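As you look at this complex, bear in mind that one protein chain is not there, while each of the others sits in place.
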Amino acid sequence: MTTNVPAVDVHGAAAEARPKNFINWSSGFMSWAGTLDHKRIGLMYLVGVSIAFLCGGLFALLVRLHLWEPNGALFSNAQYNQIFTLHGAFMVFIFVIPAIPGSLGNIILPLMLGAKDVALPRLNLLSFYLWLTGAVLATLAIVLGGFDTGWTFYTPYSLYTNQAVVTIGLAVFVLGFSSIFTGLNFIVTTHKLRAPGMTWFRMPLFVWALYATSLLQVLATPVLGITVLLVAFERLYHIGIFDPRLGGDPVLFEHFFWFYSHPAVYIMVLPAFGIISELVSVHSRKPLFGYKLIAFSSLAIAIISFLVWGHHMFTSGQSTYAMFAFSFLTFFVAIPTAIKEFSWVATVWKGSIALNSPMLYTLAFLVIFAIGGLTGVILGALNVDIHLHDTYFVVAHFHYVMMGSIALAFFAGVHHWWPKMFGVIYNETLAKIACGIIFIGFNTTFIPQFIMGSRGMPRRYATYVPEYAPFHQASTIGVIILAVGIALMVYYLVASLFQRKKAMENQWGGVTLEWLAPTPPPLENFNEPPVVTNEVYDYSTLDLQTMRTPVK
Amino acid sequence: MSHDGHHSVVIPAPGPEFQAHTVAHHFDTPVQEFQSAKLGFWLFLATEILLFGGLFAAYFYFHEVYPETFRLGGQQLSWKLGALNTSVLLLSSWTMAMGVRCAQTSQKSKLLMYCGLTVLGAAIFMVIKFIEYKAKNDHGLVVFSELFSPYNEATGQLAWFKDYHNAMVDKAGVPLPHGHLFFAIYLTMTAIHGLHVVIGAGLILWVMKGAAKGRFHAGYYLPVDLVGLYWHLVDLIWIFLFPLLYLVP
Partner (left out) sequence: MGHHHVSSSAMFFNVLVALLILTGITVGTSRIDFGAANMMIAMAIASVKASLVMAFFMHLKWDTAINKIIFLSSFLFLSLLFIFTFADHATRRMDTQWHVTKAPVDKQWVHPSQLVGK
């Protein structure tokens, strides 16, 4: 396969002859630490969030191993509280929220728009360093005594517990601003740096999804910032607004917290939707069914997500009338979400489906997200939620969304754009096997949690009555399978960087602009500034021999 | 800042005392650069509104729950100092607006003068704020030296709220419920606002440094414009803080 490629020997002098790309453009620590190139920043994010994911995954593994026995197999109850908190905080704030926008978004969004970079490159680097600072602070908080409040920092417990809540609060504040700056940058980039001819309705849906995400990041995250700041102030000088001893109202904290943290669910999931929209189209080689509907549904989800946060507070002493309203409004989220799911399925239907590994991850997403989404509708119903609130049913539901959907979409996207980012291709057979193992492991982990949750097993408990043991043990077996699958995935992805099996310029036959740039792209992305004349996802001009669209 | 021989766009200096501006390499035109930065900054200002918004929500919430505490708390603040500070900030907002105008019209020395006046306004504001805080400290309403002392669980007393003159009591002399809440919110809101004043003044000093070198003129005044917007936001928030805290409705 490599015979017609002039120079693939990385060690020989011939490597000199290869065109410079963003990775080998310059070398040395400072050329990365001080880089303003969106692809390098994205790559640093990719490494960073992957490490965070593996840390969070390790904590998850510890939690599940502990729950093998009804009385807890590994830790004291206090340690268990810290470990599940670490799992939640690392996964939510350090992995899921920045994962897709920070890594794939940073690398792909400017390419898709035909831009040379994001609009504000220095802010982009600042955003990465804020993320890094937040991650370091969170790790520091572990050293400074840990934190056992759960990732939600509910008051009044978070005000009374004798742990490093201020440090982790500061970490969340800093991570919040990292997220805000990424979102802000993407909005400006999308508005101001589109290539000539790239109209709003020629933008790939990944861009639309990131745009909607960015609006949420900008409009919701500041409220989280002030909330964690207030919790820190409460601990430092006892303002009293969240502290019932001092006349405060813990439910007010929950309002503040969920005003951000419900939209945050969509900050996490909308980029995943964007990836899936791209991938179903490319790997089915078919224009997306309902392009505009998917684009608008992203915006609709973004807006509706601001109206439903109270569904997290159905058992918190909120007024019943507010609960009616929140429950009612929650159902509206299902409409744009279902529009997306149906559109993806309709796109695959009668498509020219190539079961490449990114497509396998995508199909796994479609199944898992259907379950995750529908159980969300169940939980949105007020009366049902009173029973299911704070049980493993909720845990299973949001893991179907956060792990099963978002992490899988992230994996799908990494597999899809891997050849574009590095110019190499991984072992496709291993990739398919890993995807299968992950799918089986994931469902084995969380289906038992749905069952025991519906039977009343409360979440976050270090111990449980023996009746639940079979479900917990099945779940623990599932997580081990999942871990094997992920380990395999990490192995072949990293190995591909050393094996250097050269990828095609346009590995999957995509027609969005990033596939027109050289592989891997050079510093300012395109040799010639692209001009867009085709409609989006128009595969009619794709030459299947060369996988190229005619150069315009 | 061209990487591979691409020609960069340069905005020429309007006169010998000014510097030319090179448009960043990833922008095609000066207008694109200007509008991108402006859009980004407005988005940032929107986040500031939402950040302060959480504090305002807390204010309104507890104003609703403890109206009498808030009414009496407001009376402990000096509305005269508050009104004076409002006027100082409004004036400084005006000098800043005039400063931006001078940048737009390439009037270097007047730009420096107006920026200097704005920083002076910020300084006066902070001095008055300090006088206010000192008075609260002396009345035991916010005892700064005890601010971070722990809460006494047994007595239910906050170390920083002593109320030496029994200001926060009802007509019968019974302490109002949670009298400290008003002062805690007052302190938090004005301290975060004050931090913005200090940051704003720092940014204006930075603008003055660039202005002295002649970086800003009719062709390129983006940083002056953005710092000006930030300063007006500081003013904007104070416009709401003043009646809510000093004249509690």
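Which chain is which? They are A and B, in the order written, and residues in each are numbered from 1.
As a working rule, a contact is a pair of C-beta atoms (placed from the backbone, for glycine too) under 8 Å apart; a residue touches a chain by one contact, two chains touch by 3 or more.
All values derive from a computational prediction rather than experimental measurement.
Visitor: Given the contact rule set out at the top, which of the displayed chains would the hidden chain touch in the full complex?
Guide: When the entire complex is considered, the left-out chain reaches A, B.
Visitor: I'm checking contacts with the chain that's been left out. Which of B:V31, B:I131 or B:I199 qualifies?
Guide: B:V31
Visitor: Can you work out which residue in A:Y45, A:W208, A:W309 or A:Y537 touches the chain that's missing from view?
Guide: Candidates A:Y45, A:W208, A:W309 or A:Y537; residue touching the omitted chain: A:W309.
Visitor: Can you tell me which of B:G140, B:G194 or B:G219 touches the chain that was removed from the display?
Guide: Answering carefully, the residue with contact to the hidden chain is B:G219.
Visitor: Considering the whole complex, not just the chains shown, which residues of subunit B touch the missing one?
Guide: Within subunit B, the residues that touch the unshown chain are 11, 30-31, 34-35, 38-39, 42-43, 45-47, 49-50, 53-54, 56-57, 60-61, 63-65, 79, 83, 86-87, 90-91, 93-94, 96-98, 101, 104-105, 218-220, 228-229, 232-233, 235-236, 239-240, 242-244, 247, 249.
Visitor: Which subunit A residues would touch the chain omitted from the figure, given the whole complex?
Guide: Contacting residues on subunit A, toward the hidden partner: 191, 219-220, 223, 251-252, 255-256, 259, 306-307, 309-310, 317-322, 325-326, 456, 465-467.
Everything below uses one rule, namely that only the chains that are shown with their structure count from here on.
Visitor: Give, as an integer number of Å, the spacing between the C-alpha centres of subunit B and subunit A.
Guide: Centres of subunit A and subunit B (C-alpha means) sit 35 Å apart.
Visitor: Using the touch definition up top, name the residues of subunit B that touch subunit A in the complex.
Guide: Against subunit A, the touching part of subunit B is residues 3-4, 6, 24-26, 32, 35-37, 39-40, 43-44, 46-55, 57-58, 61-62, 65-66, 147-148, 151, 153, 156, 158, 160, 177-178, 180-181, 184-185, 188.
Visitor: Given the complex with subunit B, which residues does subunit A contribute to the contact?
Guide: 115-117, 119-121, 123, 180, 184-185, 187-188, 191-193, 218-223, 225-227, 230, 233, 236-241, 245-249, 252, 256, 523-524
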